[in-house]
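In this view, the complex is presented without one of its protein chains, the others remaining in place.
Take a look at chain A:
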Amino acid sequence: MDRDRIETVSLRWLRRLVIAAFLVVTLLPFWYMLVLSVRPIERLLLDPGSLLVPFGELTVATYAEVLRSVEDGGQGFLAFIRNSGIVALAATALTLVIAIPGAYAVSRLRFFGRRQVSALFLAVYLFPSIVIAIPLFVVFTRAGLRGSLVGLVLVYISQTLPVSVYMLKNYFETIPVSLEESAAIDGAGRLGIIRRVSLPLAAPSVMAVALYDFMIAWNEFLFALLFLVDRPNRWTVSLGLSLLADGVEVPKTVLMAGSVILTLPIVILFFASERLLTEGLTSGAEKG
């Protein structure tokens, strides 16, 4: 056998092995989370090495406890879900309202400073968020916005805008100009063109951007920590989970149920839209 043959055959097997290894390494923590969330804590202490739920151990009491309100002896995650949901949905909707006209302008219209807008966004996107956090902490403390969800929504909008505009802009550029022109000849104004022609055509990419914005806002931690830490009834799921995990009072299995609740919506959304999202994010990357 020559070198080419040996390499081809051994690489074929290596490839299968590596794919299997990747699946184990990426999925194991998720599986572990799920398993721990349905085991009673006493059983976990006795047998910490088990990666399956031993027969007869299965319990959903952990979920009941984590979701129940604090007054009823639970951990109040239902309220956290509500807070996270409100913040994420509001941030997503408002980001879209602001980003769609902005992205359209950057992709279609020539105006003073159009080139600079893209560069500005990249710089903003890569700037340390902790630098921005300090004055926002100061301003919000003064304006009484600290502890309110409105302030948080505002910050999330600013965090997701650069990427949203970038993704939408890429998509708008692929829509043939002639379509918009025929609408213009039929007498549609600029906003009418965006609403009646560009938006319906860009619907998949608007969807992808919306999902991206929702995920960022749902997962966010630093600003929630800075703004909401003193107000337990305003905590988001991320913040609530991290603060409860710091203490020792709440059993780890109950908190695992909490992390499943935090992770599940994201995983479902992601699998439902994986293709949309990855294409939106990497379009243009193959050009190098």
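Everything that follows uses one rule, which is that contacts are C-beta pairs under 8 Å (C-beta built on N, C-alpha and C of every residue); 3 or more make two chains touch, one makes a residue touch a chain; residues count from 1.
Just so it is clear, contacts and distances are computed from a predicted model.
Novice: Per UniProt, what's the omitted chain called: "Spermidine/putrescine import ATP-binding protein PotA", "Cytochrome c-type biogenesis protein", "Peptide/nickel transport system permease protein" or "Carbohydrate ABC transporter membrane protein 1, CUT1 family"?
Specialist: Looking only at the record, the undisplayed chain corresponds to "Carbohydrate ABC transporter membrane protein 1, CUT1 family".
Novice: Which residue among A:Arg68, A:Arg190 or A:Arg231 touches the omitted chain?
Specialist: Of the candidates A:Arg68, A:Arg190 or A:Arg231, A:Arg190 is in touch with the missing chain.
Novice: Touching the hidden chain in the complete assembly: which of A:Ile157, A:Val209 or A:Leu228 does that?
Specialist: The single option touching the absent chain is A:Ile157.
Novice: Taking the full complex into account, what residues of chain A touch the chain not shown?
Specialist: Within chain A, the residues that touch the unshown chain are 3-4, 7-8, 11, 15, 18-19, 22-23, 25-27, 29-30, 32-33, 36, 44-45, 48-51, 97-99, 101-102, 104-112, 114-115, 117-122, 124, 126-139, 141-142, 154-155, 157-158, 161-162, 165, 169, 173, 177, 181, 184, 190, 215, 218-219, 221-222, 226, 237-239, 241-242, 245, 252, 255-256, 259-260, 262-263, 266-267, 270-271, 274, 278, 281-282, 284-288.
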